[in-house]
Structure formats: C-alpha cells, structure tokens
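The complex appears here without one of its protein chains, the remainder shown in place.
Chain naming follows the written order as A, B and C, and within any one chain the residues start at number 1.
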Amino acid sequence: MEKIKIAIVGATGYTGSELFRILYNHPDVSIVAMTSNSQAGKSFADVQKQFSGIPAPVLIPHDEVQQYHPDVVFLALPHGISMKYVQQWQEAAFKIIDLSGDFRLSAPEVYTRWYHKEHCFPEGFRHAVYGLPELHREAIKTTKLVANPGCFTSTSILGLAPLMAHQVVVPQSIIIDGKTGVTGAGAQAKPNTHFPVVNENFTAYGIKNHRHTIEIEEQSSFLYQKEVRVQFTPHLLPVDRGILATIYARPLSGTSQAALQDLYREFYKNDSFVRVVNTLPTLKGVRGTNFCDIYVDFDERTGNILVFAALDNLVKGAAGVAVQNMNLLSGLPETTGLLSLPLQP
Amino acid sequence: MEKIKIAIVGATGYTGSELFRILYNHPDVSIVAMTSNSQAGKSFADVQKQFSGIPAPVLIPHDEVQQYHPDVVFLALPHGISMKYVQQWQEAAFKIIDLSGDFRLSAPEVYTRWYHKEHCFPEGFRHAVYGLPELHREAIKTTKLVANPGCFTSTSILGLAPLMAHQVVVPQSIIIDGKTGVTGAGAQAKPNTHFPVVNENFTAYGIKNHRHTIEIEEQSSFLYQKEVRVQFTPHLLPVDRGILATIYARPLSGTSQAALQDLYREFYKNDSFVRVVNTLPTLKGVRGTNFCDIYVDFDERTGNILVFAALDNLVKGAAGVAVQNMNLLSGLPETTGLLSLPLQP
Amino acid sequence: MEKIKIAIVGATGYTGSELFRILYNHPDVSIVAMTSNSQAGKSFADVQKQFSGIPAPVLIPHDEVQQYHPDVVFLALPHGISMKYVQQWQEAAFKIIDLSGDFRLSAPEVYTRWYHKEHCFPEGFRHAVYGLPELHREAIKTTKLVANPGCFTSTSILGLAPLMAHQVVVPQSIIIDGKTGVTGAGAQAKPNTHFPVVNENFTAYGIKNHRHTIEIEEQSSFLYQKEVRVQFTPHLLPVDRGILATIYARPLSGTSQAALQDLYREFYKNDSFVRVVNTLPTLKGVRGTNFCDIYVDFDERTGNILVFAALDNLVKGAAGVAVQNMNLLSGLPETTGLLSLPLQP
Partner (left out) sequence: MEKIKIAIVGATGYTGSELFRILYNHPDVSIVAMTSNSQAGKSFADVQKQFSGIPAPVLIPHDEVQQYHPDVVFLALPHGISMKYVQQWQEAAFKIIDLSGDFRLSAPEVYTRWYHKEHCFPEGFRHAVYGLPELHREAIKTTKLVANPGCFTSTSILGLAPLMAHQVVVPQSIIIDGKTGVTGAGAQAKPNTHFPVVNENFTAYGIKNHRHTIEIEEQSSFLYQKEVRVQFTPHLLPVDRGILATIYARPLSGTSQAALQDLYREFYKNDSFVRVVNTLPTLKGVRGTNFCDIYVDFDERTGNILVFAALDNLVKGAAGVAVQNMNLLSGLPETTGLLSLPLQP
C-alpha cells in the first residue's frame, strides 16, 4: 500500500512535536512536510533537540505546504491563526485536521461569544466534523475538515457520554472539576508557567468562562438532545502531562455502581481507546498513550454519581486523537500506530 | 512572664517535627520534653537531621512526660493510640491538645462507624472541644482537652462556614473536591507514597468514605443548625504541603459575588489567620504559614456558588492551629509565634 | 519468520514492567511467560494497573518458566537471587539475559568484595558476557548468558570509552559525578524514596563504595589495557527516570574540543543508540528511549576534559539494552522494537 503523505503545519509547538513523535513510527505514513514560519530553514532537531539524529524534513513556511502534495494536513496552530489557513486551503486536494479551537463549535456566533473575536471563515462550520471518534466516527471518515477536540472536552465528554446519551442525570446538575498538566498551556514560556510559579503549587484558573466549557455543553446537549449546562472549573497541576476530570451529577432516578459500570462498558464496547477501569484512574496510567481511562461510581449515602476520567492531554487530548482521526479518514484501522503503552513510572 | 512548659508526645513524625519547628521560635514557650517510644534515648536531630545543631531535649518514652511537669502536652500520635494517653492522663494537671482524630467527633458511636474501631475512652467526648478557633474560640480557652481538627476539615469548614452559619445554601447540594499534598499521609514510607508513584501523577482516593467527611458534616450541621451532608472527594497532589478545597453549592435564593465576598469578610473580620482574598488562592501563597486563604465567587450562568480555600496542611491544618489553640488556652495573644510569612517560591 | 519466545522472570518490578512495555510492541517477539513468586496467579494488569485491558500471560512462579519453552529468558530479579536461577537453569535450552549485578564483574572474589556476599555459582563468570553492545557486540551474539550492565555503568562507560580506548587521559584522574532518578532504587517503597523525602530535595549517597564503581573500573581497565580507578559519586534527583553523568578527566597531552568530538563521532559511528550531540544533553531528551546522548568538551582555561552523558536508566540503562542484547543474540537487527522517540515534554 502506498503511504499516506502528511504535513504538520506548526511543527515546533508541543502538539506539532507530539504529532511527529507519534507519526515517525506510524507504519503507513510518510511525513512530507513540516512547517514553522518563525523557524523556517532550520532542521527540526535544531528546534526540538530530543530529535537529534532522527531524519525529518527541513522546516518550511506554512504557505509552501501545498508544493509537497500531502494527503492530510495537520494544523497545529493557535486558534485565530488556524482558521486563516483552513480558509486559504478550502479548495485544496488534501484533508485537514485542525487541532485548534477554530471549528469546534456549532456556529460562528457561538465562537465569537466564547473566543471574543470574529471568525474569518464562517462557512467552514458547515463542513467541519467534531473529531471525537467515540461520538462521530462515521462522519469523520468522510469529512475534509476535522475539528480536533479540546483536551478538557475529550476528558469530560468521554466521562459523561453514557450518562448523557441515556439521559441518566439531571441536565443542570453537572459539575466538572478538571485538573491539567502544564503542557496544556503550550510551549511558550509565560509568567504563569514559570517553573517556580507552578512547582509545588496548585490553583484553579479560568473559572466560569474557560472555552472548553461550551464545547462540553454543545457535545453534551447533542447527546442528551436537550440543553445541558455544566460547571467547569480547571486547575493547574505541577506535572507535564495529563488531565483528570472529577465529575459529579445527580441521577434522575435511583441507580447503583453496578448498573452504571454496565452502562459504561456497554457504551464503549467498540472503542479501543476507552478503558472502563475498576480502580480510580491516574495520570501516569495513561501517560504517552491514546487511552482514556474512566471509572464510574455511585455514592448511596449522598445520592451522587461520581465519574473519574483521565487521559494524556498531548496524546488522546490532542496529537493522538488527531492521528486516530487521520486513520479514520484514510481508511486505516483506527488503532494503527497508536498502541504504545503507558510510560509508568 | 514565666514561660509555658510544653511537651511534644510523638515528636518524630511530621506533625511532631512541625510543632518543634514552630515552637522553637515561640517567645513564650519552653519545650521541656519530647517523646518517641521507638527512638527514645536518641537526640532529636539524629532522627530529624534538619535540626542538626539546634538545642532540643533528648527523646524520652511517652510515659515519662509527666516527670517534666508540662503545662500543655501536644499529642502528635496516630488515632487509636492517642486516646489511650488521653485516658491515662485524664487526671493530670496539664492540658492536652490532641492532634489525632480520636476526639473530634460528637460521640463514640459516630467514631466507631467511621473509624471502624471501639473507642477506649468514651467519657473524653464530653470534655473535648473541637479545636477550630474560628468557630469555637471561647470554648477552647477554658477546656483541658482540645481535639485539633483534621486538615481537610479545617480547609472545608473555613471555606463553608459563612454559607452555613447564614443558611445561604441548599444543605444537601455541597460538593467538596479536595486536593492535598503528600505529607498528609505521614512520615512513614508506604507503597502509595513511593516517589515514582506520586510524582508526575494525580488521582482521587478514599472516595465516599474519607474520615474527614463526618467531621465536615458535623461542624457544618452545628453551624447550619440542621443536618448537612457533603460529597467529599480527596485527591493526592505531587507536592509536599498544602490543601486546596474547591467547593460547589447551590444558593437557596439569588446572590452575587459582591454579596458573598461581603458576607465572608464580615464573618472573618476578627480572625487573624483567615484571609478573604480577591484572587484564586494557591498552595504556595500559604506555605509554611498559619493562614487559610479563601476566595468566593458566584457563577451567574450556572447559578452555583464557588469557594476556593487553601492552607498548609502541616501548619494551619495541624501544628500551627495546635499552637494557636495553645495560645488561646494559655491566655496569650492568638497570633504569638505564628506570624512567619509564606515561603514562596 | 517464527517469533522469538521470551519469558520475563520477575515481571512486576520496574525493569520487568519496562521489559513488557517495550516487548509488547516488538514485532518479532512472543511473550510466553511472565513470573512473580509473590503475585503468581494474578493477571499482570492487577499488579501493574497501567496495563489494564492489555493482553498478557497470567503471572506464574519463576520455577514454571521452563514449561513454556522460551528461547530467551530475562531475569529481572534482585542480585543475590538471580544467580540461583542462572545456576538452576545452566543446562536449559534457553539463553539468559540477567539484569541483576550477579555476573557483571570479572571474578567471584571481586563480587564478594563489593557485594559483601558469597557467590553461589562461580562457574557462571566464565560464560557470562558483559552486555554493553557498544563494547562487546560480537561476544554477545554468541553467548548463552548476558550480564546486562548497571545503569550508572552504561552512562559512565559510554561517556568514557573513546578516552579509554585511545588512552587519551591520565588513568587516575577520572571523576564521575552521577545523578539518577528515583526508579533506579526499584519499585519497593523505602524511607529514602518516600515522596516528601525526595521531592524538592537533592543529595549525594553511597559515596566511595557504590557497586557500579567496580563495573566502571573493570570496563575502563579493559579498554585502557591498564588499571583505572575512578571517583564515582552518585546523587539522587527528584525525577522518575534518567541518569546524567558529568565526567572530568585530565588529558595526557594537549587536545581540543574539535579533536575530542571527532574522536567520539568516529568511535560511535556504527552505534545506532549513541548520539554524539552538540549541545549539553538532558534527561528528557532521552526519556523513554534507548538513546545515550553524549557531549564532550575541553576547557582550555583549566586543562580539563568534560564529558556529559545521559540515558534513561530503565531503558538504555536496563530493559532497553536488554532487548538490544536479545536482538543481537537472536540474529535480529539491533534496533528492532527500540525506535520509539523521546517523550518530551
């Protein structure tokens, strides 16, 4: 079989670099182009020194990607920038997997409300498919534009989906207490990611208005077929990788731990990367992998449902699910190149 | 003024060692005895090497404490052990500050239900005062037995107290998502505190049945004057010190951020160690201090009250509040010896 | 081609678990048996929960390994235990890769001097080949017993080998300041690996008499063809994985950075896993991989040669080099199954 030719646009950030790490060992892929506007002309290993000695294309400007005739282009660019390239390449032959937030929401107005900027390519929303394979697998296979989901969203939605699809819980009762590693904030040094600020520390941030809130709500509402609102509170952990979402919800009627675990196992029985586990998930239990681990429980004393979902924000939360989406839209087995095991410890 | 003679029983664990660290610079205290049954006869600095060169009493067995005629005895022993010494010393002249969980609850039966063991000294419950000064200051001043509160409890109750005392929230709506550093688990090496298990990791533990749950509920019910149930979910952070509690509650009627902040500022206006802050609290912002930082907010979109409370589990969560209690029952200004500032970074 | 049947004896420790992680994705290997005397009968994922849902043999006692007719047996057992199984299986058909220290030294007397115990199988020393492929590749291909090297030794020797083989330095001038992550101490919780003891901390340990010292000296002397003594000082880093060795040596005659870098590049030109890099190596630059990164420099001001060598102690320092050795003695390309890239960040 001929290899799929892929390009990574924005290769020097964390998700771009993680795409390279995964795709380098993907058996059916050939990396034909890697781009960086600020570092064009340099070898990739000069920027990401861990890849010293590893063969990789020299970095080129974003605009030159088309010259390499890729089949699939990964956009690992910031939101607000990404949409310009989607617009520019709307007639191109290649498919696009956009890892930014630019096409994840239902409509340009919603985007403007949560991202506080105008969208330059509103028509894109009509074609974009939300790239969470566990929910939209068939649509992903045939789209030309995948909106790769947010890391907190994937964690939260995978944790909530069975409850939503089966309308088990009170739709306004959902609380998501999210905790993320620092790589979620990107490769750029900022005051709030300075080592002595994060290390030995812990705090909430972006309460009440984090942009993943609306993604969670839209996908939940889609599943529930009714409007859902969630309280989402992100916190910053002093670790590199990983998200744990602790989710609280009130059931509409009586339930039990056994019933809930059955519901989850059934719901995810065909999903290779969701593990419904029987102990509380940990960040290291999924580190470096495309797994999302989920544990569900019911507290009879208080009447609350508790869900714990964990994934690696750079893999299942970004680059890994992007490769999973690439497999789907390329007609490959969904797990190809994604079966590495957790790096623990 | 003559110095208060104090003894630290169980000096070699984390809380015992932290008591020494604080009391060493307390201007009105003389440390007359420090005990350890397993290390008796050794110098304190042989066990806690950071105190090399610092004058301290040689370690003696617990039983010999009375020979040193202390005014106040701190019990820094595990629960189940502590009660035996409280019983043994019930007629002693000294006052006792018990840092274990043995006398924190309302009755022996409640103790047995949550600690899964019989209590050897049920009469102790009649005399014990719950040692959270912000709630029980006057009673602490005159008691002979202080039940020093649990670290998660102090964080949670200080975060909740204004809402409870003013009956602002639905009593069954409270969710406490707690996160603690590893020192909360004590100085003994265990599989779940092995460095590679905790480091770069994060997980929930003890869900549905952590012993601090009942402490939180009893103190909340006392304030609310009605039975309160809470969902309390502890998580283990890869840091040494600090607890952050993220608290969610539904108000009984409409409220606002401004109203809530006023309520909190008024409630704590006479409490030197509670800082009602105007940004999200952090662990390092209170590290090494006796402060509890609290931020309260209201999400108009969802209708939830959000409270964030942070303290150092070894200081305001254990040894610091114990010294605060000692100051109270010794007639000293409450803040004496407790004004060191946060070690940040 | 038929798959190589391998067994992992002592599968539940860190190196056993890491062997599974690597071998699970090795294209030419079938894992036919995994053992644990203390956990026999359990599924592997019950002990190492990160492997939940991953197919693996049920754990069996060490003694039952032969029933599964492995081609290669990895011994991931503590020193002192390992030699008993090497002895017991000396007539077995399979080859053995012993990851303990039991057969790394030149003679039983040397073993006794540094390990303070008698060796039960002195004849084993005649057959064992020291498993550092960069030095002993041809011998490894034909042996039945590989003594897999110590993690500090591999780092130090790979950093020193070109200087030794070419007799560039004063043999008594060598100082190795080693720094290791905590996994080097094993999976068992101990007082000195308790999280609050290691975290935010740093200290030397085992100075003057660490057992890897003699390995370094014997391998150095072999290369130099003259007795070499080194000052080796290990330190404990608050990280999970990785070793960095900072090496100081005095040249016998004038040299330069360029000459040294050429020497190193030439020496390692056929070694896929040694990267002679041109910036200072980092632990994360090799994390999760079989690479050893080396930077060499010369300080004209002081006249000292400086070498910096880094590797992942669980991979190139243990399980990875063991698989590299397995490839060699099985006639496979040396890099098979070992090409995953660094997990950074």
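Going forward, a residue touches a chain if its C-beta (ideal position, glycine included) is under 8 Å from a C-beta of that chain, and two chains touch if they have at least 3 such contacts.
Since we're looking at a predicted model, the values are computed, not measured.
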item	value
Touch partners, limited to displayed chains, of the chain removed from view	A, B, C
Which of C:Ser82, C:Thr233 or C:Asn313 contacts the chain that the document leaves out	C:Thr233
Given B:Val58, B:Ala107 or B:Leu339, the one touching the chain that is not displayed	B:Leu339
Residue among C:Ser30, C:Gln67, C:Asn201 or C:Ser256 that touches the chain left out of view	C:Asn201
Chain not shown: contacting residue from B:Asp98, B:Asp177 or B:Asp240	B:Asp240
For chain C, residues in touch with the removed chain	172, 175, 177, 179, 196-197, 199-205, 207-208, 229-231, 233, 235, 237-242, 244, 246, 248, 280-284, 287, 297, 299, 301-302, 304, 306, 308, 310, 345
Interface residues of chain B (partner: the chain not displayed)	14, 17, 20-21, 24-25, 48-54, 183, 199-200, 240-241, 275, 277, 279, 282, 284-288, 293, 339-345
Absent chain, residues of chain A that touch it	14, 182-183, 187-191, 193-200, 238-240
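Everything below uses one rule, namely that only the chains that are shown with their structure count from here on.
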item	value
Farthest chain (mean CA position) relative to chain A	B
Separation of chain B from chain C, taking each centre as the mean of its C-alpha atoms, in whole Å	46
Geometric centre distance via CA averages, chain C-chain A, whole Å	36
Whole-Å gap separating chain A and chain B, where each centre is the average of the chain's CA atoms	40
Of all residues in chain A, the ones touching two or more other chains	199-200, 240-241, 282, 284, 287, 345
